[in-house]
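One protein chain is absent from this view; the other protein chains keep their places.
The block that comes next holds chain A.
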């Protein structure tokens, strides 16, 4: 027995060791993580973000170097604080505060002392940096905007939020990400792929070389440049015309669905949201809840479209066979329906056919047409759905699928809508007749209005609006080249188009003709209300105008919406015609009209909604000297607006 003790002990002891090692190495995996936290540091190499160009190749957004001054508190050695503060333009108190903050974070690890200095701010410091032990710089890339417009199109760059860091493994805390505009929708293309370097640390947290000879390291992939469909000149012009107004302009190329201009007002210079002033300026803009400069009205603002919607009412009437080109309705300043209800109309000859019904914007004509359409079927619910499907085939009442991150669906009512409003039934064509003239439950955004015009210009089809023209070495989304057909036969479009053409010749926009360009358009006005001091108050109507040109072979379809601009032909109409001229001719012949529009200010109107916020100082102001000069010119008397100009319509 005595011989067995030692061998047994050896085997028992060895088994004990193996079991414990098995536990440490195989069962408890917390050690693996601890070892990585211990010894490996991950460093990222951020590639330069792709550039952004306009449709003609004009550079809009590039990058600029910026410099973060970093500090390792423990390594600071007898520096001349006074000189240091002077060079970086910080106060001594600030200096002490920042150093204390860095120390709290870690005395051994680098913290950002001063972020995002531009080249000139940095240059003076760089020369003397040797003298300041413990400080060094880190180069970063920031957006450099070559233009002072298009802020809503570009969007911006910001730090990722913690929620995204948790859900998307690509991003780490502190990374930058595109927010809003194309920076957001083409984030993956523009940002490229950051490179990763694994670095071996020692117990003092010092770097002692690359981990596994860089076996897991990856090289950064450069961000790709993108070309937008935007016409920079047109965009700029649109934003200038919108100075001192609120609203949106959307211009599309009907043949392709390309977005030529996407204007929202008020806007701001994208350059003010870069670098050291970013957070201050962003806060100002963010808190301006009345003018809402960060709100893209072209995509987000839902309005009752008003008269332009009559175009669809007419088309659907033709398609459903309840009217033809020659159908005549009589209108005596309005239209009686239901029990003593009356829809007012304006001053025009009583006998209306489709053609002059459009250019006179006759409410009676389209209300009748709409009622015939609904009454064609015995069941109003079914009829509304038939009508609704026709309307939706124009891309309305839905997110259109364009490549910008924000949008609104608008609203095209269906039988369900009315079931909700009238749960006990009892609604019929007269109940919902307001839809016929683009009021009632119908809501549309400016881009939907523009798309509607593009569809009419194309006589029955449209392409999903999009802002991307070209991605370097990549195909754009094929969904943008798919033709969407409407439910309206092609043959019904020419009579409507000729009516729209005569809006310029004989109708509500006859004063806005541009010599040599055949424009088809339609004015619109939307009533609106606001709560002022707790009272529901009717404000001046929104001014709406939709158009496309030229009549044959259309190159541009446009929707203009001016909040509280009054009648469609007052402000929206002229802006649309100036935009069309600018796009087709690249220059403006009607200088007087241009100067008048530039000088229109609706500030007084908007003041009723609440005082202009502090942000108004950094919201759009003309920076262009030519534009400034034009705006200071007095309005020429002979083209001053007269009452007759603003033929009343609904």
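By definition in this document, a contact is a pair of C-beta atoms (placed from the backbone, for glycine too) under 8 Å apart; a residue touches a chain by one contact, two chains touch by 3 or more; residues count from 1.
The working rule: contacts and distances are computed from a predicted model.
Trainee: Select, from "Phosphate transport system permease protein PstA", "Hydrogenase expression protein", "Rod shape-determining protein RodA" or "Cytochrome bc1 complex cytochrome b subunit", the UniProt-recorded name of the complex's unshown chain.
Mentor: From the listed options "Phosphate transport system permease protein PstA", "Hydrogenase expression protein", "Rod shape-determining protein RodA" or "Cytochrome bc1 complex cytochrome b subunit", the omitted chain resolves to "Rod shape-determining protein RodA".
Trainee: Give the residue, chosen from A:211, A:295 or A:418, that touches the chain omitted from the document.
Mentor: A:211
Trainee: Out of A:45, A:86 or A:202, point to the residue that touches the absent chain in the complete complex.
Mentor: A:202
Trainee: Could you pull out which residues of chain A are in touch with the chain that's been left out?
Mentor: The list for chain A reads 2-3, 5-7, 9-11, 13-14, 16-18, 20-22, 24-26, 28-32, 34-36, 38-40, 200-203, 208-209, 211-212.
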